[in-house]
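Showing just some of the chains, left in place.
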Amino acid sequence: MSSGITVNGNLRDDLEPGLSIVDLVVRHGLPEEGRGVAVALDGEVVPRAQWSSTLIEAGTAVELVQAIQGG
Amino acid sequence: MAAPSDATPTHEVPAIPPLEIAGEALASRLILGTGGFHRLDELAAAIEVSGTAMVTVAMRRVEPSQQGSLIGVLDRAGVRVLPNTAGCFTAREAIRTAELAREALETDWVKLEVIGDDRTLLPDPAELLDAAEQLVARGFQVLPYATDDPVLCRRLEEAGCVAVMPLGSPIGSGRGIANPINIALIAERAQVPVILDAGIGTASEAAQALELGCDAVLLATAVSRASDPIRMAAAMRQAVEAGWLAGGAGRIPVRTWAQASTTPEGMADLG
């Protein structure tokens, strides 16, 4: 298991362990309130209400997704 | 649900009732997919012209490259957003995708796609039914993209889906409704709304879907990849209304021979 944070399959040395999901979202230029955005840590979806209180530890695999055109 | 054939002539044209799904009323029977539009302003214009009240979106990883806010456009348009599970080949993938979408869009409605073949993008009936049962158990309002199989559609309804969405022909093929009798069978039996999904290429095919008893049509490529998407969006809006009206007007029977619309009696004799 890597000691860094992985986002959407990419190891991200620029992300320091311990940042919150809200930080992560904002760092990706997404609206803080996260309309249209969802986050999963190690395969578990994190409710938006817990974004500010949830810290991302080293070795976490993050999936950061949003709504795109489709269907 | 087949439109009732109103046998008593009126002298006024009935207003088209809203499409009711899971207790929600949608003002339009045309559902628009957002895929394939080249620009967001084109999408916004197509939404407006089509009169749609609900559009579909997909869930994908955030890309730094992405600019412009799709959700902003859709929220400003005032349409309901229906996330899909496009690209999922197993029940497990589809359920995970649905959960991400529920969190991202704060809706428990989902267009369920479980694909069985990447060339035809046809649904996998067994995986689809399995996924539908699990999603219903998790509190989702499930609108499954299905084959034009009357038995599968009934099973999906029995599993608690709030609508069934049989295909006309493969996604993006523009082949229209390959098996109209199956679609009519599905519409006749269903107790939930039947939404024809996929295959529509032009307006007459959308009208035909409603005439066959479907409650609505879902299409994307037919509009987004037409040479003039806005013009096609307007065509589809009228076609869906025309089809709904015709479907309930009690059409004439199909005959082998002709039936004169003018009496043969009383011809003048001019020697």
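When the chains are written out, they are named A and B in that same order, and each has its own residue count from 1.
Methods note: a contact is a pair of C-beta atoms (placed from the backbone, for glycine too) under 8 Å apart; a residue touches a chain by one contact, two chains touch by 3 or more.
In this text, all values refer to a predicted model and were calculated from it rather than measured experimentally.
Q: Since each distinct chain appears just once in the view, could you give the copy count per chain for the complete assembly?
A: Tallying all copies in the file yields the formula A x4, B x4.
Methods note: only the chains that are shown with their structure count from here on.
Q: Please give the residue numbers of chain A that touch chain B in the complex, ascending.
A: For this pair, the touching residues of chain A are 8-9, 28-30, 34-40, 43, 45-48, 63-71.
Q: Which positions of chain B touch chain A when the two form their complex?
A: The touching residues are 33-37, 43, 56-62, 64, 66, 69-71, 75, 81-84, 86, 96, 99-101, 103-105, 111, 113, 220.
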